[in-house]
Each structure stands twice: as C-alpha cells, then as structure tokens.
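One protein chain is absent from this view; the other protein chains keep their places.
Chains here go by letter, A and B, matching the order in which they are written, and residues are numbered from 1 within each.
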Amino acid sequence: MTATTLRPFVTALAALAAGFGVLAIGLAVSGYDPVLALGALGRGAFGSWYTFGSATLVRAIPLILLGLGVALAFRAGALNIGAEGQFYAGAIAATWVGIHVTAWPSGLAIGAVWSAATLAGVLWIALPVLLRVRFGVMEVISTLLFNFVADAAVSYAVTGPLQEAKRVYPQSDPIADSARLPLLPGSRLHGGILLAVVLAVVLWLLFTRTRWGFRLKAVGLSPRAAAVSGRIPVKRVLAGALLWSGALAGLGGGVEISGVTYTLFQNLSPGYGFTAIAVALLARLHPLGIIVTGVLFGALEAGAQGMQREAGVPAVAVQVAEATIILAVLLAEVLGRRAAERAVAAEDAA
Amino acid sequence: MTGEAAVLTGFLAAAIRISTPLLLAATGEMLNERAGVINLGVEGAMLAGALASAVGAAAGGAWAGALLAVLAGVAVAGVFAAVAIGARADQIISGTAITLGSVGLTGAIYRMAFGAGGPGLSLPTFAAVPIPVISAIPVLGPSLFNQPALTYVAWLLVPLAWWFLFRSWWGLALRATGESSEAARASGVPVRRVQVMATLAGGALAGLAGATLVLAQVGTFAEKMTAGRGFIAIAIVVLGRWHPVGILLAALLFGAANALQFAFQAMGLSVPYQLFLVMPYALALLALAGAVGKAQAPAGLGK
Partner (left out) sequence: MSGEQPALELRGIVKSFGSVHALRGADFALAPGEVHALLGENGAGKSTLLHIAYGMIAPGAGTIRVRGREMIVRSPRAARAAGIGMVHQHFTSIGALTVSENIALATGRTGGGVNRGAGTELPARLLQDLPADARVDSLSVAERQRLEIVKALATGAGILLLDEPSAVLTPGEVDALLALIREFVNAGGAAALVTHKLREVFIAADRVTVLRQGVVTFSGVVSGQTEALLAAAMIGKALEPAVRDAAPLVAIPSPSAAIVTHFGGIPLRAGELVGIAAVEGNGQHALLRSVALDPGAGGSLALVPEDRSTEGLIPDLSITENVLLGLDRDPRWARGGRLDWVKLRARTAQLMDTFRIRAEGPDTAVGTLSGGNQQKVVLARALEHRPAILVAENPTRGLDVRATMFVQEQLREAARAGVLVLIYSTDLDEVLELGRRVLVVRAGQVTEAPPGADRTVVGEMMLGVRGPGRAT
C-alpha cells in the first residue's frame, strides 16, 4: 500500500480521534468522568451482540442510506443539507401508503411503500433543484430551509390527516403488517440492512465504472473544465445528482418506517440527515467506506443513549463530536491540498 | 384608540419586535459577506448567544445576559474563523458543521444546567423603553418608539454600518477584500485580519440577536429555539442586496409577515398554525429566488 492510498484512512482515524478527544475534554470540563462516560458509550454500542444488532446496526441503516445520498450529491459538488427533510417526506409518504396496503402481499406492499418514499424524497428536493437551476439559489440554503418546512409538514400530518383514528396522540396509525420488514430473529435488525449494503455496492460500481459516475466527479471538481473541455451539461448533471440524492434520503425515511417505527410521529429522526453528512465526509464519499462510517456513527448514536442512561450525559452531546469530526476531515483535506498547491504555484510564479 | 388602530398598532409593534433579531444577525452577516466570507455558522452563533443570554440574565440581569451573549457569539465565530479563514477550509461545510456543533453543545449545556424538558425559565427581560414625545404619535408612536433597548441599538447600527462601509477607509478595504482578496492584498490591505474581524463582528451581532430573541421576545430559552433564523438572516442579506438600508427593509418585511399571525388572531381568523410556522421559510426561499441580479454579491464570496 502506497502512502497515497493510506492517506484517507489515516485522515479518518485522526478525525475520529479528534472528535472523541473533544468529547472527552468537554465531559471532563462539565464535571463528568470521561472514562465512565465513554465506557458507557462503548457498552451502549458494542456491549453485546444484541446491542450491536438492535441498537447500532439499526441506526446504521438510515445513516448509510442517507450517507449514500449525501455523498452522491457531494461528489458532483452539490451540497444537499436537506436529507433530514427528505427523510421526513419519505416517511410521510411511506406511512400513508403503508396504512392503505393491508390487503397486499408482503413483497408488493413493501415495494409500494419504498417506492412512495423514494418518490417523495425526489419531490421534496425538486423545488430546491429548480431554484438552483433556474435562479442560481445555493442549494445549501434552500435544502436547509426545507428541513424546517418538513418538520411543519410532519407536525401537520400527525395532528391532522394522518393522525391515528383514536385522535389521542400526535402520531399516525401503524402501517399494515404486510408492509413491515422481516426481522432477524431475536433482534430488532430488519431487512433494510440488506438494501443498504446492496445500494452501497451498486453506487460504488456506478461511481467507478460508468460515464455517469465520471461526469459527477468531473463536475464536482471543476464545473468549468467539465463544461469547456468535457462538453458536459453541468446543470443537468447537478440536477440529476440532487434528485437521486433526495431519492435515497426519502427511501431512508421509508425504510425507517417499514423497519423500525411502523408509525409516523414528530422527531422520528434524531438528526440522521445531519449525521449523514459526517458519515459521507469521513468516508471521503466512498460508498463502501460509507458502510463502515455508517456503522461507526450508528454506534455513536446508540452509545449516546447508553451514555445518557448510565452516566447521565445528555445524548445530544455527541453532536459536538460529530461536528468536530467534520471539521477535522476538512482540515486534513486542506493540509493535503496545500502541499500539492505549493509545488505548482512555484513553477507558475517564476 | 379605535379597534382597527389597536390592531394596526399591535401588528406594527409585533413586526418590529420580531424583525429585530433578524436585523441584527443580518447586519452582522452582511459585514461578513462583504468581506468575502459566507458564514453558515451564524445560526450556531445566534443559538449560543441565546443560551448565554439566559445564563447571564439569570445570574446578573438583562444587560449581563446581552454581554455574555455577544461573547458567546464571538467565540463561535472565532472557531469558524480559525477553520475557514485561518486554515482556509471550505466555508460552507465548516459553517454548517459549526452550527451542528453549536446545537449539540447548547442542548447539552442547557440540559445539564437546567434539567431535561423542564418548564420555561423565568428570566429578567428587556422591558419596552418609550422614547419621550415621539412615542405619543398615534399608531406609529407606540409601535415604533416603544420598543426594548436592543431594537434601538439595531436601528442605530444601520446608519453606522452605512458610514463604515462607504465613508471610511477600513470599510473600503473590507469591500475590496470581498470583491477580490488578491487585488486587495496587492494594494496593501491586511486581508486575513479584515476577514477575521468581519467574522467576529458578525458573530457578536448574531450573539446579540440571540439575546434579543430570549430577553426581548420570547422570555425564555428552549433547545433549537432559533429555528433557522440565522439562515433566514442570510436570505435577508441577499434580499437587501448587501446594503444596510436594504437589509433593514427586508428584515421589517419578514417581521411583518411573521406578525401576520397575531393580526389574524386578533381579527378572529383561524388558520392552521403550521402555515405561519412555514411562512418565514417560504418567504426566504422567495427572496432568494427573486433576487435576480445575483451579480450584486461580492465577487469573491466564498473563495
């Protein structure tokens, strides 16, 4: 293995270390015992096979799906920060379809639920795509704002049209049995894990072996060169990347409904859409790497619950670690780039 | 006062009250972007300021809260400056990461300090300060000139910002940096220093905006209470064409749109509350889309 192939791994490890370091320091400063707290974190994630399957992997599934979506967009230089909202859009659609397919055979029901979720994700990102292509509005902001709209949409759905028949709680009726995913016996790990892994492999092949994958990369690195020398229709590639990104995020929402919660309610997602950004960046946008980082962050989220239970540390504190990891990856990238730039600049300056 | 006048006065007062945090944050972000730096961490800075103001007010009164909020905003902006300007990492991703981190940090600190999901705190707030004489003018008086002190501060910043940007050398240097940092550097402008100062100033104002939200509007702190106001401030900067007066008008527009819900309530119209929840975001998107002539943005923004 040469130095260049090792670099992304080293970077990832360094970023992880930085994230945990900041978390540990924060815990110590706040008066918690970092060793105890981090130990609780570890147990919450890897304490037993059951924990690993039902806590960590279950959380890894939406992270992988959303991470793939975010990575797809990022590869083309499009910043989809709205995966959270697209997830909810998918969840809403999945719930509605799932409630209505009671008479369908299981395979068809699940297919319908997933398709609806995927389509909803596409529709949810469609307006930001339009704004970007027609009006040049930065998709970062538009997709971000749509997250808040999605929150409102879920709130409206569960207190209105999709509320349970009993009208007691702000949640939907559960979806039909036929629309629920099979579980691994003895755990809460559902069939979505297969989907996530398959999609990761498929995406990897598409990225590395097809013209479409190459064009995404070219546009992401240099839209100008892609347009001038590559004769690539940049806007179309960007729009496509964003739409597919929304599709994956929406699908993530559908999988969560059909595999975990079976009902729709507010705050269904503990911030999956944002954690997915860290998942994608830490894996340097590599689909197979996203399987690993998805599991890693799933562990982090599962562990956070354990940390809150055992050590009393608010679970939301891990978001600080996640943010630190993103920053660390960015910094590592800058350092690597600077070294390469210096050599070129020297020659041009003479 | 007649019924309609009362509704109008109430509506205007609410519009201005709601627009103040937006105006503060947007003015700060304008300075930031005029120097060529787009700071998506403004939401995180505002949230940090909100929490800090609650802590400060509980300990030492409203003004202490405001001061602590400014410091908190500067701190968050400082982290962003170190990463995005010092290390020259991608501004957009790092700004987003900082907002995420701030959400996590404020959530964690709030829970540790005040317990999980407890009832709202009771904090000393900024009372409305009527300006003598003018506040007696019908309708306009009570609504415009009977506002908390921070609103007057926000308004004062508008002509100050204008003078700074267009009549002082440092403001010129700031604008030059935003258009082309290389050309500015060749003219002797200390580009990095200018960008860092602009970012810190933006953070300070964002923190103050958070304080306004807690101490002059809502009266308490709740997790994620900024609810995207920082990003809306960015849309306001675009709508206001990066000009202090334009931003004032845009902020008032947003405040008015938001205040509509109170006017509707007062008039007895019932609309699902989620609609009002969504309105500021829809308006922001419209503002961004309608801001044709994007060529007005500082040419070096984000580079």
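Simple rule for what comes next: contacts are C-beta pairs under 8 Å (C-beta built on N, C-alpha and C of every residue); 3 or more make two chains touch, one makes a residue touch a chain.
Remember, it's a predicted structure, so these values are computed and weren't measured experimentally.
Enquirer: Which candidate, B:L8, B:V189, B:A216 or B:A235, sits in contact with the chain we can't see?
Expert: Candidates B:L8, B:V189, B:A216 or B:A235; residue touching the omitted chain: B:V189.
Enquirer: Please pick, from A:L13, A:L108, A:L194 or A:A225, the residue that touches the omitted chain in the full complex.
Expert: A:A225
Enquirer: In the full complex, which residues of subunit B touch the absent chain?
Expert: Contact residues on subunit B toward the absent chain are 167-169, 172-173, 175-176, 179-180, 182-189, 298-299.
Enquirer: Can you name the residues of subunit A that touch the chain not displayed here?
Expert: 209-212, 214-215, 217-218, 221-222, 224-226, 228-231, 340, 342-350
Operating definition for what follows: only the chains that are shown with their structure count from here on.
Enquirer: Please report how many Å separate the Cα centroid of subunit A from that of subunit B, as a whole number.
Expert: The separation of the two C-alpha centroids amounts to 29 Å.
Enquirer: Which residues of subunit A touch subunit B in their complex?
Expert: 26, 30, 79, 81, 127, 131, 134-138, 140-142, 144-149, 152-153, 155-156, 160, 274, 277, 281, 313-314, 316-320, 322-324, 326-327, 330-331, 333-334
Enquirer: Can you tell me which positions in subunit B touch subunit A when the two form their complex?
Expert: Touch residues, subunit B against subunit A: 40, 83, 87-90, 92-94, 96-98, 100-105, 107-109, 111-112, 116, 223, 227-228, 231-232, 234-235, 272, 274, 277-278, 281-282, 284-285, 288-290, 292, 294.
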